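Here the complex is missing a single protein chain, while all its other protein chains stay put.
For reference, chains read A, B, C, D and E in written order, and residue numbers begin at 1 within each chain.
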Amino acid sequence: MTEHDDRQARFERGMALLDEVSGGQGQGVMDSLADVSPELARQIVAWGFGEIYARPQLVPRDRQLVTIGILTALGGCEPQLRLHINTALNVGVEPVEIIEALLQSAGYCGFPRAINATNVAKEVFAERGLLPVEGTR
Amino acid sequence: MTEHDDRQARFERGMALLDEVSGGQGQGVMDSLADVSPELARQIVAWGFGEIYARPQLVPRDRQLVTIGILTALGGCEPQLRLHINTALNVGVEPVEIIEALLQSAGYCGFPRAINATNVAKEVFAERGLLPVEGTR
Amino acid sequence: MTEHDDRQARFERGMALLDEVSGGQGQGVMDSLADVSPELARQIVAWGFGEIYARPQLVPRDRQLVTIGILTALGGCEPQLRLHINTALNVGVEPVEIIEALLQSAGYCGFPRAINATNVAKEVFAERGLLPVEGTR
Amino acid sequence: MTEHDDRQARFERGMALLDEVSGGQGQGVMDSLADVSPELARQIVAWGFGEIYARPQLVPRDRQLVTIGILTALGGCEPQLRLHINTALNVGVEPVEIIEALLQSAGYCGFPRAINATNVAKEVFAERGLLPVEGTR
Amino acid sequence: MTEHDDRQARFERGMALLDEVSGGQGQGVMDSLADVSPELARQIVAWGFGEIYARPQLVPRDRQLVTIGILTALGGCEPQLRLHINTALNVGVEPVEIIEALLQSAGYCGFPRAINATNVAKEVFAERGLLPVEGTR
Partner (left out) sequence: MTEHDDRQARFERGMALLDEVSGGQGQGVMDSLADVSPELARQIVAWGFGEIYARPQLVPRDRQLVTIGILTALGGCEPQLRLHINTALNVGVEPVEIIEALLQSAGYCGFPRAINATNVAKEVFAERGLLPVEGTR
């Protein structure tokens, strides 16, 4: 990042990155908040993706694993989990790895949170023709 | 796992694995709960490590990233986070990657949880002579 | 509050206050719980509003800001958030202030909780013809 | 539990117990996760019920009271709460006791969580013809 | 409860009850908050105990089991958990039952919360000469 990293540049970098990893969901994020909180949408893109996600210190695959852990533990974040499970698949996490991460989460935040997150994964996998998940046994 | 996977075998497999990834913390876990809840300690070892962690579907490195995400989001789990940051280092996660994962967590569970977890990482890194963290800039 | 502040008086004071700030939602709260937990409904009214909310030490506007912060952080409280965003509008909090409070919440409890709460605000504002929100840019 | 407590035996014991206390919901738990995470379903049954719930140190009635407290506090666990309120009724907790436990929860985790859990109880009681709840006044 | 259930009467009833179940901790609760939030202390006593806990619909033993479940799940409530584990012992919950409830909690809110709560129980039991806990095996 250069020191002359202005607001518009950060936004554009974030949008390009969000589109790349999410398979083009960037505009949808902007549109859904456009008439209520455009700045929230802009910050998700410009800051969340343009400043943080864009940093090279952690590869996208690892960022998604951490994020899936956080969203599973928080609970009540099904829409965001849906986005990040899709993104995880896009950046190379295998379905069986996502499922195993959620199985492991049961020991750290309990079965209910693990089940809820697994049900979100099931919906995402169904949409992408990835059921039944191979290798979970 | 064979069908004749008895209670003692699961415990021993879990203890070997916990010792391996944590650098010999297994007995400490058992001892700390010995006079109050030996079964809780045994289940952490036999189930958490012997049954779940031992599964080959997710590599130890990835398990630690997910777990650090969960523990950061939960909050109030500093002793467990300490164990898992140590373990993450033991299985090959770089200090800069842990720090970056916690930076990313700020966007998903807020700065306070990210700061608290980073302070735990700071203590662990200090004990292991890993400060200042390289490559975080 | 007098010492002869009996159960019925507290309930009536709470109901009058709840109706005033919520635009007449008091009976709805009572009805929704009438056949399952009438005492829970009564306590929300008599204690939550009749005893706590009625205290003069904090103005209604400030109570709503604090409450919106709490409900956003908790997550999974969409019906209650809906009531309190409506109430906040009724006691003089501007839509742009609610939206800005939720933007700020992103830094303290993360984007997912902030987005979920903003979506509730969007629904409330839509019902009251307050979209698009002015001054959020 | 014998030392030759193999994987299949634990699963079968868990399934029998889950079916008994839940009124035959065991197969539904297995089926709902069959194509996405069969191991998660198996562990809920084999570990959660076969190893933990099966222990004689706490009677089923008490286990349900603790579990209802946990699920109410967590929030966002409505499907699991539904199962456990049903189970609580099956093992002898009276509707009025469940409602009173949820009223008490308001003081420890707040009214919103208490209301959400009470609404789940209302749905379960309605399905079982237990409304209006007797003795709650 | 009569309709002439005034503020002072509720407080006195709550204080008597809190003292009875906690072994005389009531004044300590009042004193600790006296110069910062006397009304918070008064409401804990008058409302939490005088109005809610005093209701006959749930026996003290059951109230403690639910409350221990809630406090374990919340996390970060060690002082309150300490009070309620003491109270649970006072109203007849056996140490082994408390420990078993916390073991069960692992499946619903994860091992870290279960361990933290078990460590609080260990401290309480140590102070009361109840270690090692009998019958936990």
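Note that in this section a residue touches a chain if its C-beta (ideal position, glycine included) is under 8 Å from a C-beta of that chain, and two chains touch if they have at least 3 such contacts.
Predicted, not measured: the structure shown is a model, and the values here were computed from it.
**Student:** Can you list the shown chains that the hidden chain touches?
**Tutor:** When the entire complex is considered, the left-out chain reaches A, B, C, D, E.
**Student:** Decide which residue listed in C:M30, C:L65 or C:V91 touches the omitted chain of the complex.
**Tutor:** Checking each option in C:M30, C:L65 or C:V91, the one touching the absent chain turns out to be C:L65.
**Student:** With the full complex in mind, choose from B:Q27, B:N90 or B:N116 the residue touching the hidden chain.
**Tutor:** B:N116
**Student:** Check each of A:D19, A:E51 or A:E123 against the chain that is not shown and name the one that touches it.
**Tutor:** In the complete complex, the chain left out is touched by residue A:E51.
**Student:** State which residues belonging to chain D touch the missing partner chain.
**Tutor:** Contact residues on chain D toward the absent chain are 106-112.
**Student:** In the complete complex, which positions of chain B touch the hidden chain?
**Tutor:** Listed in rising order, the touching residues are 75-76, 99, 102-103, 106, 110-116, 118-119, 121-122, 125, 131-133, 136-137.
**Student:** What does the interface between chain C and the hidden chain look like in terms of residue numbers?
**Tutor:** 47-48, 52-53, 55, 57-58, 62-63, 65-74, 80, 96-97, 99-101, 103-109, 135-136
The criterion applied here is as follows: only the chains that are shown with their structure count from here on.
**Student:** Please flag the chain sitting at the greatest distance from chain B, going by CA centroids.
**Tutor:** Checked the centroid distances; the maximum from chain B is C.
**Student:** Of the other chains, whose C-alpha centre is the longest way from the centre of chain E?
**Tutor:** A
**Student:** Same or different: do the copies chain A and chain B touch each other through matching residue numbers, with over half of them shared?
**Tutor:** same
**Student:** Between 0 and 180 degrees and rounded to the nearest 5, what angle rotates chain A's CA atoms onto those of chain D?
**Tutor:** That pair's rotation angle lands at 120 degrees.
**Student:** Which chain's mean C-alpha position is nearest the mean C-alpha position of the whole protein set?
**Tutor:** Here the chain at the core of the arrangement is D.
**Student:** If you tally contacting C-beta pairs, which pair wins, B-C or C-E?
**Tutor:** C-E
**Student:** Report the inter-centroid distance (CA atoms only) between chain D and chain E in whole Å.
**Tutor:** Going by mean C-alpha positions, chain D sits 23 Å from chain E.
**Student:** Determine the centre-to-centre distance between chain A and chain E, using the mean Cα coordinates as centres, and give it in whole Å.
**Tutor:** So the centre of chain A lies 40 Å away from the centre of chain E.
**Student:** Go ahead and note the Å separation of the Cα centroids belonging to chain B and chain D.
**Tutor:** Whole-Å distance between the two chain centres: 29.
**Student:** Which residues does chain E have that touch at least 2 chains other than itself?
**Tutor:** In chain E, residues 47, 52, 55, 99, 103, 106-112, 136 touch at least two other chains, as defined above.
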